[in-house]
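One structure is given here, and the rest of the page talks about it.
Excluded from the complex is one protein chain; the other protein chains are retained at their positions.
Let's look at subunit A:
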Amino acid sequence: MLRRASGLLARPILAARARPFSTDLPAAQTADATFVEAWKKVIPNMDPPKTPLSFMQPRPPTPSSIPSKLTVNFVLPYASELATKEVDMVIVPATTGQMGVLPGHVATIAELKPGVLSVHEGNEVTKYFISSGFAFIHANSFADVIAVEAVPLDRIDASLVQKGLAEFTQKLSSATTDLEKAEAQIGIDVHSALNSTLTG
């Protein structure tokens, strides 16, 4: 009962967080004051350039109780797959193994290996195969997953995976320089991860 009460208290904060209008969000620093001052002293005639801080959507501070939902940002260079989506759980393929992230997870920086990212929202699960990247989990139950490539699992062709795996294994055995060996090893890693996701 107490958890539900805290959940109810947390919800108005969550509702405010979901709306990206500047009037609703807490007042955020739009410019680095020390930078602007130092700039004005040395170069008084020009306006200081903007910094990413002014374009950043501010993040809410760590709430005192554990929120009920995890807010996920899943970004790729070509698109933002999930932007501030509220989910129950995500499982990320960290280099140390599959890591499940729930709301209230301790703040973590995780390096990712090629594998499956699954997003659990209620009863539905969305799975993506991602090439490596990074995952940041913040104390305020925000999770950022940054990957270079991601494909939904149903778009992967099993026969091509087998072919790729065979090709890279062959390349590794015939590799001479360290660079070629490293490239072949990477290819094998990715393809065997793809293989295991398709079969297992």
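Here, contacts are C-beta pairs under 8 Å (C-beta built on N, C-alpha and C of every residue); 3 or more make two chains touch, one makes a residue touch a chain; residues count from 1.
The rule is short, and it goes like this: contacts and distances are computed from a predicted model.
A chain of the complex is left out here; the name its UniProt entry carries, from "proteasome endopeptidase complex", "Isopropylmalate dehydrogenase-like domain-containing protein", "histone acetyltransferase" or "ATP synthase subunit gamma", is "ATP synthase subunit gamma".
Remark: the residues of subunit A touching the chain excluded from display are 32, 34-35, 38-39, 42-43, 46, 49-53, 55-57, 59, 73, 75-80, 83, 94-96, 99, 106-113, 133-134, 136, 138-139, 142, 144, 146, 148.
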